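One protein chain is absent from this view; the other protein chains keep their places.
Presenting chain A:
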């Protein structure tokens, strides 16, 4: 792990789980998998504190454990999963766009708690939705349940690995080995959850439950055991990532061709959502007849027009779509990995360059991407940039390791005067370097944001107190004059300061979101390029 990743993980843990969890996570990240007692020694925390922290981290899938043969248990931090905390808003927002408010809240609850049983998740979300509804109205469980089922069907949420059944006679192992079969991951237990959301202040409504669970763990028969006890659900981050990638593909097609072709590709991707294995390089072949039937209702293009679009897409050198056969009017696949050339718009490598070095540098960079190797003189000619400028830009990019020099000796003794020196872009190195820089950026942003909050702590505390006083006064029906007096406790300049603080913090937060988008594309790019057959 790089220092930048470590620092970012540290900040994320501290901000969302507090310093104790951060210390434990840090120790695991820096020193690797260890057992409990070494962790206690290393962090200097109390054993109970460490245990609590580990429970939290395991609950949220940030740490995994393994029972070693000699009876001790080893804990390991999952750094890449910790970094995903940055992306939580994006997951939640996506769920909202796809499945509305119930979807949004279900995903949010699952992310906030790490994993939950379905009954618990549905109940919480129904309560939350009820809070926002008009007085007297409540959210019925069935609507939330059906959204839950849809999320499971489209694989956006999945079941957690379960505790294996152990025969009563054998001694329980020090740590359970959780496992789940792929085919079971999306099966929703048959619960008929009946009920309505409850408001916090109103009296409870009776919940009638005739809960029949498809799988039921044999417990001691406690009255409070939920029917789906032992079956926990978590968010399937990979599926969201697949969705983001599909979105990027569609927008790349849209910018290269037109809206309709992007809709065709979007339809094809939607049809392949659950049939595409993660890491596959192509979707399963779809016949043009099937595609025609699945086009969204608003699009009435004729069958022939569709065929023409498909042919166009297949012919495009960027190979968004490949033709795989002729049955059913022609079968087509969407290319997911292994593009022969980098996608022009979705590849973010030129974009940061654009902003830091200028558009001409970006031009040179793109040129080198296309032509692979160029001499100094060729760069100047192809890019149509004067020699002096071109030199300057090339050296700057060279010093940042975005381009590199490739030596091609003409003679065996590698004499400098008889060697070609070609500029080239090592795309993986450049991508990794940029990714590293992104991690560093987010960490810097977070630290700055925390610093700003810390600097203004006194003022923030004061403002909160005033708000609380105002709220309680309003509740007890104070007059306008009294309210005004309390408001005056915060002076004009202080208000200014608060406004500025809020603006800055918002800007920093928005930037963090923005950088995470770039992180996603870079990580996906690196991952897919490494997997390329």
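Rule of thumb we're sticking to: a contact is a pair of C-beta atoms (placed from the backbone, for glycine too) under 8 Å apart; a residue touches a chain by one contact, two chains touch by 3 or more; residues count from 1.
Everything below uses one rule, namely that contacts and distances are computed from a predicted model.
Colleague: The chain that is not shown, which UniProt protein name from "Ribosome biogenesis protein WDR12", "Integrator complex subunit 11", "GTP binding protein 3, mitochondrial" or "RPC7L polymerase" does it carry?
Modeller: Listed in its UniProt record, the absent chain's protein name reads "RPC7L polymerase".
Colleague: Pick from A:38, A:67 or A:490: which residue touches the chain that isn't shown?
Modeller: A:67
Colleague: With respect to the chain omitted from the figure, which of A:133, A:163 or A:489 is a touching residue?
Modeller: Looking across A:133, A:163 or A:489, the contact with the absent chain belongs to A:163.
Colleague: Of the residues in chain A, which ones touch the absent chain?
Modeller: Residues of chain A in contact with the hidden chain: 15-21, 36, 40, 46-49, 51-56, 58-60, 65, 67, 71-73, 88-90, 92-93, 96, 108, 111-114, 163, 172, 174-176, 178, 230, 232, 355-356, 358, 375-376, 387, 390-391, 394, 405, 407, 416-417, 419-421, 506-507, 509-514.
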